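What follows is a set of notes on a single structure, which appears directly below.
FYI, not all chains are in this one, though none of them got moved.
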Amino acid sequence: MGKVICFGELMLRLNPSGYLRIVQAENFEASYAGGEANVAVSLANYGEDAAFVSVIPDNLIGQSAVNSLRRWGVDTSLIKRSGDRLGIYFVEKGASQRASKVIYDRKYSAISLSTASDYDWKSIFKDADWFHFTGITPALSDSLASVCLEACKAAKEAGVTISCDLNYRKNLWSKEKAGEVMGALVPYVDVLIANEEDASDVFGITAENTDVESGSISTAGYEKVAAELSMRFGCKAVAITLRGSISANDNNWAGMLYSNGRSYLSKNYLIHIVDRVGGGDSFGGALIHALHSGYSEQEAIEFAVAASCLKQTIEQDFNHVSESEVKALMNGNGTGRVQR
Amino acid sequence: MGKVICFGELMLRLNPSGYLRIVQAENFEASYAGGEANVAVSLANYGEDAAFVSVIPDNLIGQSAVNSLRRWGVDTSLIKRSGDRLGIYFVEKGASQRASKVIYDRKYSAISLSTASDYDWKSIFKDADWFHFTGITPALSDSLASVCLEACKAAKEAGVTISCDLNYRKNLWSKEKAGEVMGALVPYVDVLIANEEDASDVFGITAENTDVESGSISTAGYEKVAAELSMRFGCKAVAITLRGSISANDNNWAGMLYSNGRSYLSKNYLIHIVDRVGGGDSFGGALIHALHSGYSEQEAIEFAVAASCLKQTIEQDFNHVSESEVKALMNGNGTGRVQR
Amino acid sequence: MGKVICFGELMLRLNPSGYLRIVQAENFEASYAGGEANVAVSLANYGEDAAFVSVIPDNLIGQSAVNSLRRWGVDTSLIKRSGDRLGIYFVEKGASQRASKVIYDRKYSAISLSTASDYDWKSIFKDADWFHFTGITPALSDSLASVCLEACKAAKEAGVTISCDLNYRKNLWSKEKAGEVMGALVPYVDVLIANEEDASDVFGITAENTDVESGSISTAGYEKVAAELSMRFGCKAVAITLRGSISANDNNWAGMLYSNGRSYLSKNYLIHIVDRVGGGDSFGGALIHALHSGYSEQEAIEFAVAASCLKQTIEQDFNHVSESEVKALMNGNGTGRVQR
Amino acid sequence: MGKVICFGELMLRLNPSGYLRIVQAENFEASYAGGEANVAVSLANYGEDAAFVSVIPDNLIGQSAVNSLRRWGVDTSLIKRSGDRLGIYFVEKGASQRASKVIYDRKYSAISLSTASDYDWKSIFKDADWFHFTGITPALSDSLASVCLEACKAAKEAGVTISCDLNYRKNLWSKEKAGEVMGALVPYVDVLIANEEDASDVFGITAENTDVESGSISTAGYEKVAAELSMRFGCKAVAITLRGSISANDNNWAGMLYSNGRSYLSKNYLIHIVDRVGGGDSFGGALIHALHSGYSEQEAIEFAVAASCLKQTIEQDFNHVSESEVKALMNGNGTGRVQR
């Protein structure tokens, strides 16, 4: 199997401990994360040869970010070290009726100011056979949107499979802008990933009979959404995560994979949440691993949903689980008995 | 709008972290709180001009207590600095079938030893149009019971609205003593606040068909209790919080406002509790703000219950929420989806 | 009442804080625990004169372990100080579908290398009228299996009641070996304790209509298991804990006591778990106290199950509850209202 | 006495605990600080009516920054809430031969992007009789340099005394730029403050016989520097702090005040440093208080040096000392005997 290239921003994540609100915090737990970096760590945990492509400042904060990826086995040799600042985001964990809050301080980050000349895609894709990015990367700047397009073209040329998570972030760009930019990128994408809101936000493709806020979700509606995405952009596979928020502590979690005209629905998990940030990325990382490893469609979606269920029981963004732990859960061991 | 004056004791709160029991603790988290101070902080968070009246010793512990109120925007210029000790209480957080424990070490506190000459009510009520105290303050000493009476008289004279939370504490005084003292104070009160047990403990007014320990609560019964309180003491409004304890982690939470012969019942919230201490005070603070701001009765009770629901998802006594966060919940957004 | 002697290994327990996984940990919370030591601490908490017998190295780690027992009132004067290392185990707390993990590093511990000459059972049982050990002790080494047999014989000779918790650990010995060794020890045992899996693992006595992994448990099946154990080995009483794992956070918990041909089933508790490690030991400690104090059978099983329910709401292995707290729960106060 | 207005940037300070390096940190201690905010807190601690003028974003991080000033008694009502980000800086505490490190991430902060229209100096100086800023504020942007000039003019017009700490930061601007901008501002300044390097860096005025790196400092040389500054810019008083770095842990610390053609040298303190960041600001704050309160020149410089000596024994930037604590030290009680 070839290398998997993940391209995106790596940020410093700061969160108060436990359920403290930011205004109460005298300390922040510090970790380093980002949509595509989270995927890279998942892949490395499953034994994949995962490399991360980014631009990170050459200071102690940037070095700490790079070290963090190395710790989990991600290849960091393709990261360019330049620029002034690492993006930062603050996370406040919600509880019960109080929602989690994410505050971004990522403007002017090194990667968002990077340009085409910072990346040599031909050399990056040497030995690679998979390329992953998310809708966050092109949202960071017009320059990065172009870079993503170049990357997709170079990937196609190199015969590299492309996956993309729509990952719409309303505070980075408007729905219109997202629709336009992603509309030009997704045609290159082989495996498209989205959550229950993305397709509607970015492409205006809405699931019928579904009210995301209320927690009621119609799987039939999402089957249509996936089919429509697949048809419109020619994606070989479309995967959709389905979250039913009961409260900040308790969520239903499932997923669907649409491929070759058929849809495969996973089991549903009622999750008592430890930290849901990074949940979608852990789904993407597991799905890529499953498809990269030749799992069947049903196995792939079960693996991706079980993996991302486990992520939400783990602190911080990265999904620290092994392939065998995920398989144990997808094969039915979810009652949490002590393992001695 | 005029200033809101809150009068009571401010204490040092010490609690082990997480679910550790006190006998296990090698560290205590330190914060400063008290029934009326909690209300003052709520009010300041909603943008009210809230001032706290108390007697606090002039040492580093007292200064820390004052600083804590200043941090959240409460006017501390009316606090008298004298006396020897700040009251202390220890909180041990319960879990599941294990109840939370509160241990008081508040005897001989500066305020409990204060006398009438420590307070100049006429000057305190300058620019004020609301006065709040709770049944804890007169319970601290006979001297403070007299001070409360003087304060009520001065408030009435100054045309200041008076609110009082019955807040019966069985380790501070007997039911008989409480009934006698509060019976002389409540006739001055415009807005009376109580939880599902107070009216019975202090005035012997019991809700029918209700067994507090079992978690079964009859709202009809409490409507009668409110009417009886309103009639007996002439209060313009009576608000009652209704807690159904399923376990130390899970509680039902609702409230009722009785006003002009009608009762207004709020939505019920099933809360996964982070810290329930201060829950009643956050109800009081929000209710005062709502009434002070001219909300309708139904809006007022919904605002108060939503605010105090959120409090119980927040560590420590103070309710660190904004008016807009409370309104979002009372308008239906309680599923805890991440806000980015 | 005489002294209760508990014999077994005391270990250093290391766990990351909160829900962090071991691979994320930069700190470990350190405590000292072990199946029989946990029982001794429970007994001391209930006012019993409990002494712990073990071999513990004479270094700072060993001293810390001894101090830990002294802190909770256990008599440590019978502990022999020699050998090189204290056993260690790492605990990772599970959440939702992610199971808790225990990693043992207890090989070559001082006690596991101890021999008959390290123990003077006659002198140990002076003033004692109860002896407790678990299946973990003989599993540590062949030498300790012999020591246990000697201890049982000496206890019998001294007229001391013997209790034993089967406590099967698959990473310490095989089912066959366990069956053989325990088969020789249990005939000396008066009060036999087991969880829902032990009887099957050790003696091949299986409850009908029960699938432990699925969370469905048939109490009728376990009644037969208890009767069979009692009959086969001549135990006066057999107690079985019944855990229904819904998830790592939520468990059903009950117990059954079989005595004189009758079985007594306890109430069931749905527990929101804080730390379930040590749950079985807290059941044993409470049961021994109840039987030692002459509680009736029904009271004994209710006391043991309520005590162990509370343990699972408390961090670390030891059960820091008093007799009155347990009785309050077994008498119905399980709604977790704040106690001021 | 009138109000003291301090104008500058307030930042989030993040530092690893103890002597951990940034690359080792899994947690950052969070506080809020800045050159002029540090002065404002010192002033409030001495009982001055100190107000802080700045532009701070209207989000949870900004609110935490404002709360932090309120906690210590600074008037925050003049702060404008707008813009996107609060500046951040990371501090790594040095030890022995390893120097402390400060990493700035303050570009694009709300205040640095603010313009003249964000400030109404006439209204700001109402009730004020002192204005303080440092060389950091005009260094943040050309726009802020103009704002500082406007502020100085308005202060002069309002009869407000102006103090300025040169505070040269080489990573914010070049020496040339600093010389040019400060050269236009200092003529408005009544009380000029500098450390042993600033006058040389900004204005090329160098002390003879001094090698800052080596720790050898000639007070005679600095007397000339002060005289030259006073003459060139017409400042009524010039104060210079004199730091002799022996190591990151041990520093000599003294100060000199030049006024009306005479220089007043303070005692020297050999400080065992806890946290030296903010040391210069605590000198400025104490000096302003002393001059504002009519201390004699010798008393003023002794007060300022004693205060800033104490600051360096206190964690974080703010100087949490009272006037009486400073006076005790300047009057000779520096042997650190326990005060019970």
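Things to note:
When the chains are written out, they are named A, B, C and D in that same order, and each has its own residue count from 1.
Assume a residue touches a chain if its C-beta (ideal position, glycine included) is under 8 Å from a C-beta of that chain, and two chains touch if they have at least 3 such contacts.
Computed from a predicted structure; not experimentally measured.
With respect to copy number, the whole complex recorded in this structure file holds 6 identical protein chains, 4 of which are shown.
What we mean here is this: only the chains that are shown with their structure count from here on.
The chains in contact with chain A and with chain D alike are B.
Comparing each option in B-D, A-D or B-C with A-C by residue number, the pair that reproduces over half of the contacts is B-C.
One simple way to say how far apart two chains are is to compare their mean CA positions; for chain B and chain D this gives 42 Å.
One inter-chain figure worth recording: chain A and chain B are separated by 44 Å, centre to centre, where each centre is the mean of the chain's CA atoms. Within chain A, contacts with two or more other chains are made by residues 18, 21, 23, 101.
Chain contact topology: the protein chains form a pattern that is neither a line, a ring, a star nor a complete graph. By the touch rule above, chain C contacts chain B in their complex via residues 18, 269, 271-274, 309-310, 312-316, 320, 325, 329, 332-340. The touching residues of chain B, when paired with chain D in their complex, are 67-68, 70-73. Those residues of chain B whose C-beta lies close enough to touch chain C in the complex are 18-21, 23-24, 94-102, 104, 169-171, 212-215, 245-250, 276-277.
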